[in-house]
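Sharing a structure below in structure tokens format, with a few things to ask.
Coming up: chain A.
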Amino acid sequence: MRLLAVLLLVGCGSAPEATGPTLPESWLEAVIREPARFEQLLVQTPREGWVALHAHDATTAYDAFDGPNPAVRRARARAAWELGRVHEVLGSLHVEVERAYHTESAKRPGGADAEAPAHLAAANACEDLAGADALGERLSAHRAARESADPTALLEQASRPVQRSSEPAAHTWFDPCLHTSLAHVWDQRALVDLDATRWSEASAWADGELESTLFAAWLDRTDLRRTLDAERSPGSFAAMSPATRALGLPDRVPGDPDAARAEVRALDEALDTWRERLAIEAPAEGATLQGELGLFARFRQEWLLARATWALEEGEALEALALLEAARDVTARDVGPANSPRLFALLAAARFGAGREREALDALHPLSEPFPEILGLRERLGDLTVLRGLTRTGDSKEN
Partner candidate 1 sequence: MLRTLLGRAVLTVSSLVAAATAVQLLLWAAPGDPIDLLPNGAELRPQLEAEWGLDQPVWMRVVTNLGRAATGELGTSLSYRPGTPVTEVLAQPALNSFALLIASLVLALAWSAGLAAFTRGRRQHTSRLVRTLSVAPVFLLAHLCIHGLNEVTWSLMEAGTIARPAWFALPGEASAMRTALAVVLLAVGSGALADMHREAEQALISIRRSGFVDAARARGEPTFLLVARHLTLPLASLAAARTGFLLGGLVVVEKVLLINGAGAILWQAALLRDVPVALGITLMAATTVCAARLAADALRVGIDPRLRSQA
Partner candidate 2 sequence: MRRHLMPWMLGGALLLAGATTAEPLRYAEDRAPPIVNPLFTTTMSEARLAELVFEGLFTDDAKLSSTPRLATGLDLAEDRMSAVVRLKPGVTWQDGESFTAEDVAFTVAAMKEESTASTERGRVQFIQEVEVIDDLTVKLTFEREEYAPEDKLHFKVLPAHRFEGTAVKRSDAFRTQPIGTGPYRVKRFNDDNSITLAKFDQYHDSTRIDEITMREVADKNYQSKLLLYESLEALVRVLPRDLATLQADRKVELYPYQTNSWWYVGFQNNRAPFDDERVREALTLLVDIDALLAPIGTGEVVSGPFVTSSPYYNHEVKRPKPDARKAAELLTAAGFAKSGDYWSRDGKPLTLKLTAQENLETAQDVVIALQSQLQSQGIKVEPTFLGTAEWKAKVWRERDFDAVLSQWSFDRSEDVTEQFHSEGKFNFGHYANAEVDALLDQAKDTSDPQAKKALLREVHAKVADDHPMIFLWTLDSYSAISRRVRKVVIHPFYFFTWSREWELK
Partner candidate 3 sequence: MSRVAWVLLAVVVCIGLVAPFGDWERAMTVIPTEAGLGPSPGHPLGTDHLGRDVLARLQLATSAFAGPGLLACAVALVLAVPTAAVSAYRGGVLGSATRFAFTSLAAIPRFVLVLLVLSIYGDSPTTLALAVGASYVPLLGEAVYERIERLRGEEYVLASQAHGLAGGRILWVHLVWFACGRLIGRHLLALFGFYLVLETTLSYIGGFGVQEPHPSWGNMLVFEWGRRSLVDPGLLAPGIALWATLALTDWASESLGEVEHG
């Protein structure tokens, strides 16, 4: 895998021109230079779907992209892919929280929490549901959902704890595998629309026109195809794509937050010069589209999310945290056009990785409205925070 990644890098070391990148194939240039293509896309595929996808409301987008036409199915795959990524991050976070909770409670008075089965805290317990019999009747719901790719059954039970014993206190324990299964469901739905069984075979996705790339982290179709072929994890698609290399970004220094911030600044400069050039060359209508939809800001955030996922997969929490804090639009408080739900999920995962459970809870808070099923993860993360705080004396100050 690593060799392939390096090959990718060497293959396309084209030096960026002084006046900023020229990527005529990219969806940014396509929309801004020829607004007509964008309008045509909105005619070909349902408009509400793209409005919802722009507003990061992937579930409405998925339902809106309804129809046999391959372009619509590719668009629907985009929505399913987004939801898959959110649940994938939340799923792995929930398992890590479960594991940390068991190791911490073992050190505390009263021993490990007898209620929650320890083996479920194993690293891949939820991945293949092999040893998950402790889930009891939930297990069948999981298996059914994964086969039929229908999450409704699972979602209904999401807010009810798996087990609640009355004495001594109401001990509740939530199903840690919920998000992993939901991720499987949505990935399956996306692959069905792309007539593939694994992401590396889903190169049909790259055959599409604008619908495969609009608002995405990958800039153009060849970018998408190369990333798919590189068999990278779906979350980090486009993190290493050649097109973005053309933006002249410095190489990654693993684990160094300051280098990551320098990378973000380089990205900002490249995007600024590119946007200013486009603003001059592109028709007025294109420029207004960019202004209203914030296309450059959208690409910036999506790419940084992919880049942060790559850092997280390599276990570099502080590096990912630097990227995510730079990716966040602090003026918008909740999930919306300015901030993707993936940002908050990744922010929670990165903060948890950096030992900041309480701040991870802060990051999950905006997700509780669009993803009510996150209740289980938030309660368990709350348990862990309280557990680690039991041996501490509180400190409070004014202002």
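General observations
In this section, contacts are C-beta pairs under 8 Å (C-beta built on N, C-alpha and C of every residue); 3 or more make two chains touch, one makes a residue touch a chain; residues count from 1.
These made the cut because all candidates are chains of the complex that A comes from, given by their letters.
These numbers come from a predicted model, not from an experiment.
Within this complex, chain A is touched by candidate 2 out of 1, 2 or 3.
Within the complex formed with candidate 2, the residues of chain A that make contact are 107-110, 168-172, 257-258, 261, 265, 268, 318, 325-326, 329-331, 333, 354-356, 358-359, 361-362, 364-365, 379, 381-399.
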